[in-house]
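The complex appears here minus one protein chain, its other protein chains still in place.
Letters A and B mark the chains as written, and numbering starts fresh at 1 in each.
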Amino acid sequence: MSGAPGPAADPLPAADLLTVERVTCQFGGVTAVNEVSFAVGRGELFGLIGPNGAGKTTLFNLITGLTAPSGGHLRYRGEDITGLPPHRVAKRGIARTFQNVRLFGELSALDNVMIARHVRTHSGLVSGVLGLGPARREEHETRERATALLALVGLADRPEERARNFAYGDQRRLEIARALALEPELLLLDEPAAGMNAGEKRALSELIRSVRARLSLTILLIEHYVPLVMNLCDRIAVLNFGQLIALGPPALVQKHPAVVEAYLGDGA
Amino acid sequence: MNRTFLLQQVLNGLAIGSVYAIFALGYTLIFSVLRIINFTHGAIFTIGAYTTYALTGSQFGINGLLAGAALPFGLPFVLALLGGSLVAALSGVIVERVAFRPLRARGADPLLTLVSSLGVAVALVNITQYLFGAEPYSYPDPLQGLPSAINFGTAAAPVLVRTVQVVIFAVSMVMLVLLTYLMNATRTGKALRAVAEDMTTSSLLGIDTDRLVLLTFVISGFLGGVTGTLIGLSVGVAGPYFGIAFGLKGLAVIVLGGLGDIPGAVVGGLVIGLAEAFVPAQYIAYREAVPFALLFVVLLVRPQGLLGRAQVQKV
Partner (left out) sequence: MATFFATYDFLLVSMVLAAVLALTLYLPLMAGQLSVASPGFYALGGYIAAIMSTKIFPPGPGLYPVSLVLLEMVVAAVVSGVLGLAVGLPALRLRGIFLALATIAFVQILGVVALNLNVTGGAIGIFGIPQPFSSALQYMWLAVPLLVVSMLFVARLERTRTGRALVALREDELAAAAMGIDPTYHKVLAFTTSAVLAGAVGAVSAHFINTWNSRQGTFDTSVNLMAFVLVGGSRTFVGPVVGGLVLTALPEALRGIAGVAGLPEWLAAFLRDGRLIIFGVLIAIGTVFFPQGLITPGLLRRLVRRRVRPG
């Protein structure tokens, strides 16, 4: 494996992989995220729930550098990553999927995944174009790894198909394969089950579990479908109006009065 | 610096700047309502200038397909100006229907519309050249009764501005006031601003967006035609490609003032006019680069322009 060292080699003693410290985000007059603090431990499957507009996706955008926080800090593996641009955050080992799937629609499924191998490969413009030995080997390896990832998410049968032609549920799985191509340590999934039927949701649940185990991932999951969250997650944070209103194991959070109130009538 | 000299340069700058301002008003109006840069504004400018020329009964020269052509009648200048500008407005509407509406219906990227408008502008200007050649023309002087220049200084230290330039400045101020009034104080203006905000919602709310887009292009085209004639009056019509040159310089004006900002168009025009006027004599040859250097710098440093608000991008 090229690129960032895996968890086993890392001397970081603390269990926390990601620390969100009093992070705030304001646009115009709106405070989308208000002094949110929590830590995600290595290997955890951490859920993030809350009503629509609670600031969950904004929090993902803050963590991945798409938006800069107006206050607070974000630490990853002990390093302060506040304000880093998205490509640098990705290089450090944080990958994500998007709430509204953002695949490279015109490109094939395989290309989508191959593109995400960028930070774990090195060939530059000249060596690539000239087709020098190391570049060619790397190209071959990229293709193989991408194919393997497609197989992992169950999409190995149509590698050359254009991404936009896939069914919605399949697109979400493709996006996960793409994110995994980064060889992340921390994977952020933004509503991966949206638009899936019950069978697909079960399969997704299994996929998330198996991927986490096989690749030693830490996963941060935004999800509206509560049974999925309750079954999968080790701990859950609940946001409402940009604020953290509860944090803990699923059983406790489920009964938390503030959470019940926030979800009143929401089928919790 | 000598006070007389300073005043002279300032007035020169305002004079040329006010021409840029009227041009930019039409240019920026379309951006404010439709969020597109309509490069054909320069071609409309040319069409206005040439139509006015034809309507004054003047004859076209020796080049071009219609060499030697002249209308069998000649209108007094002001009527010719109005006629020419109305034809310009009509041309704008035709361009909108034919080139922009299909793109808008598809939700095309504004960049694609810009490219299309470049193509249309080049085609129109070259058609004009094909028909009428590229020679310079000048209008019969409508201000014959008036003195040719007005002195803003003293008899001993004269600061002269050509009367026609004073007229142009006055026209630009009147246009600015009228357009600002339209946008801010009338129902039509409010509807235009709604369409600028969100066309789909506006039409769902019962606003006749088609009619408003039409109105925008009529006003913009009219202003473009007026500018073409006024500039022709002031310095003569230097060939159809003058419209392209204005179209390019106009980009600098509207970006500097703030894309879509109506007072910004006037501010941008006057600033660029002043900047050009104050180029030191030994660099006079580089004067034409000044608007573009300003454009480049503004884009890097403050793309929303002088009067625009910084845009927040929603992820």
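Heads up, the rule we're going with is that a contact is a pair of C-beta atoms (placed from the backbone, for glycine too) under 8 Å apart; a residue touches a chain by one contact, two chains touch by 3 or more.
Being a predicted model, the structure only gives us computed values, none of them experimental.
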item	value
Residue among B:V10, B:V115 or B:L274 touching the omitted chain	B:V115
Touch with the omitted chain, as defined above, among A:V30, A:A68, A:V129 or A:A151	A:V129
Residue among A:A39, A:I115, A:A148 or A:A194 that touches the chain left out of view	A:I115
Options B:I62, B:A156, B:A281 or B:L300, residue touching the unrepresented chain	B:L300
Touch residues of chain A, complete complex, unshown partner	64, 66, 85-87, 90-91, 95-96, 98, 102-107, 111, 114-119, 121, 123-125, 128-131, 135, 138-139, 142, 178-179, 181-182
Chain B residues that touch the omitted chain in the full complex	37, 65, 98-99, 102-103, 108-116, 118-124, 126-127, 130, 244, 248, 251-252, 255, 285-286, 288-289, 292-293, 295-296, 299-300, 303, 315
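Note that only the chains that are shown with their structure count from here on.
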item	value
Inter-centroid spacing, chain B versus chain A (mean Cα positions, whole Å)	50
